[in-house]
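Of the protein chains in this complex, all but one are displayed in their positions.
Our next item is chain A:
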């Protein structure tokens, strides 16, 4: 497999703490971006600390800047528990074979990336794509199919979804992107760039023709979490409530937990949402936000446009 070349890092807009160093890995893809303005960066935090401690009238406590390095790795067997933890709410509170699903992700060493603060730590983010046709018979994929079929039961998109698992299965990949809630946005562009590159290399480097074909992906199927704003007037009398419910569903403003989801949603061929039934749902509802799951299909030819839009979003 071709080694990753050195990539010039984009300087992050805020004088912040994340540095991504980059090296070409030897089989172990450690990708990170080199920070050119290292010396400048180190004086900035000191300045910030000095100014905040100088002004005694400031009510804010002096904030410490913490430097964190994020590194990108292939998924390894040791990451089993960390990845499983990230996937725990993938199908809401459904009981399904998460372990088997995690094993599939770990077994696919050619495509898939995990972000960690350090090699021995737990994963912070995961991005991978599993070809539906290739893994269709695995029990976990069958359970995912059943779950999505049930949730899309009375929707227009139900037939389109069935096609993805039926006649188009070999051309569709399930895109799995999970990360910790407060993971920085800057992690996303290298993650996605890595994914698309790995898929491209896999179409050339995989040992068998069948495997090479399985990475010629035309569509991505993506299941993600979003929030929907729920209008406050819902709590008024019943008739008004019914009316409001219909209205608020139509005008429900979606809030994306991962910012790149918004770009993907705009580029998607079709999508649908459904409410969440787990314990988390009730807690979020009180804040005027309802948790939903969003399923969307994105055509693979929008890859470059997506990456360009994502880059713009960061800057």
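In this text, contacts are C-beta pairs under 8 Å (C-beta built on N, C-alpha and C of every residue); 3 or more make two chains touch, one makes a residue touch a chain; residues count from 1.
We take it that contacts and distances are computed from a predicted model.
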{"item": "Chain not present in the shown complex, as UniProt names it (candidates \"Proteasome subunit beta\", \"Palmitoyltransferase\", \"Prolactin receptor\" or \"Eukaryotic translation initiation factor 6\")", "value": "\"Eukaryotic translation initiation factor 6\""}
{"item": "Touching the absent chain when the full complex is considered, from A:83, A:98, A:111 or A:202", "value": "A:98"}
{"item": "On chain A, residues whose C-beta touches the chain left out of the figure", "value": "80-81, 88, 93-96, 98-99"}
